[in-house]
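One protein chain is absent from this view; the other protein chains keep their places.
The first chain written gets the first letter, and so on, giving A, B and C; residue counts start at 1 in each chain.
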Amino acid sequence: MLALGRSVLGQQAFSRLLGTELTAWDARRCTLELPLRAELMQQHGFAHGGVVSYLADNALTYAGGGALAVPVVTAEFKINYVRPALGERLVARAEVVAVSKTQAVCRCDVFAIKDGVEKLCATALGTIVRLGGE
Amino acid sequence: MLALGRSVLGQQAFSRLLGTELTAWDARRCTLELPLRAELMQQHGFAHGGVVSYLADNALTYAGGGALAVPVVTAEFKINYVRPALGERLVARAEVVAVSKTQAVCRCDVFAIKDGVEKLCATALGTIVRLGGE
Amino acid sequence: MLALGRSVLGQQAFSRLLGTELTAWDARRCTLELPLRAELMQQHGFAHGGVVSYLADNALTYAGGGALAVPVVTAEFKINYVRPALGERLVARAEVVAVSKTQAVCRCDVFAIKDGVEKLCATALGTIVRLGGE
Partner (left out) sequence: MLALGRSVLGQQAFSRLLGTELTAWDARRCTLELPLRAELMQQHGFAHGGVVSYLADNALTYAGGGALAVPVVTAEFKINYVRPALGERLVARAEVVAVSKTQAVCRCDVFAIKDGVEKLCATALGTIVRLGGE
């Protein structure tokens, strides 16, 4: 399943541009990681919010896709940024909260790792649906 | 104000990486545009959701920053994807819904332009706060 | 259509308990109104947030139901409270932002009317789906 997920991720040109890595994926959970570099920053020296929300969104999609076991898209999500994303690496951990035939509701926490210490920087909640079902 | 906004955008390495353009900005509204290219796609040939949400988030931040007239960050936002983002260019139009001393609530519609025709592909709603006030 | 909508509203025991009135409804828009009384307040003398969000949620559902033309439910929504809901009456105006075969994305503004003056007190964005499709 991890091999399939990595293959899909490799087909996302934008994920290749950013450098996202899929490090865990099953029917309930997903972990995406992203090494931070200067190109992913905003003007205050933190990872751009768009990078954080991209990672959360993608992790939600994987978690929901794992649960629904069909091609999926994110229909909607909400994200709260709770701390500047400062460090060497972002880690997004998503899990399925509830799943029906047509949708999966998933949540995701995004952590920034700095000097080996993980801090929560954002939390998200969203709806994943079958591709074409949005 | 547009010159200031473009200067700030130019300081966002991630916005430079993506190629975002600020085309309108005042105390109530903001327009950001992004020419689409292969690097910004996902596996189905559409702009990656992360690109769409990045643009919405950034437009919300500009709209709120224009209203609050201080350095700001997005505290949180929600986005609904309503149609695949297919075309040559994305346009995000954000406006302030309500502003107080400490926050601005803003909404944003993101359109994809294909062959000159604009179609709504996402809509967002979020809270912008003073930098350090989140 | 208004008569049908009022009949449905009359079948909602909770809407009868609160005293909600449907004052406009078509395939794109809906207006719900609620006279405020002491029982709907919280401890600071404003309408309880739960009353405001109930009205927004219900208006979103009507707007989406009008667009989809089938029995519907709210799958999810987000609400920003922007001002205390103080006055004699709440008015929620919802409209359809985008509709597909399976869902309608709708937004809603809720106003409080005090001494005849309308002020925005909340804004919401949500997804309405066919009953059984959530």
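Keep in mind that, in the parts below, a residue touches a chain if its C-beta (ideal position, glycine included) is under 8 Å from a C-beta of that chain, and two chains touch if they have at least 3 such contacts.
Computed from a prediction, not measured in an experiment: that's the story for all the values here.
Every visible chain touched by the undisplayed chain in the complete complex is listed here: A, B, C. Residue-wise, the contact with the chain that is not shown comes from A:78, picked out of A:48, A:78 or A:93. Within the whole complex, the absent chain has one touching residue among C:29, C:78, C:107 or C:130, and that is C:78.
Chain B meets the missing chain through residues 75-76, 78, 100, 102-103, 105, 127, 133-134. Within the complete assembly, residues 8, 11-18, 38-44, 47-51, 53-55, 57-58, 61, 73-82, 131, 134 of chain C touch the chain that is not shown. Chain A meets the missing chain through residues 78, 80, 82-83, 97-98, 100, 105, 107, 109, 120, 123-125, 127.
In the analysis below, only the chains that are shown with their structure count from here on.
The angle of the rotation carrying chain A onto chain B, fitted on C-alpha atoms and rounded to the nearest 5, is 180°. Rounded to whole angstrom, the centroid-to-centroid distance between chain B and chain C, based on C-alpha atoms, equals 28 Å. Touching two or more other chains at once are residues 75-76, 78, 134 of chain A.
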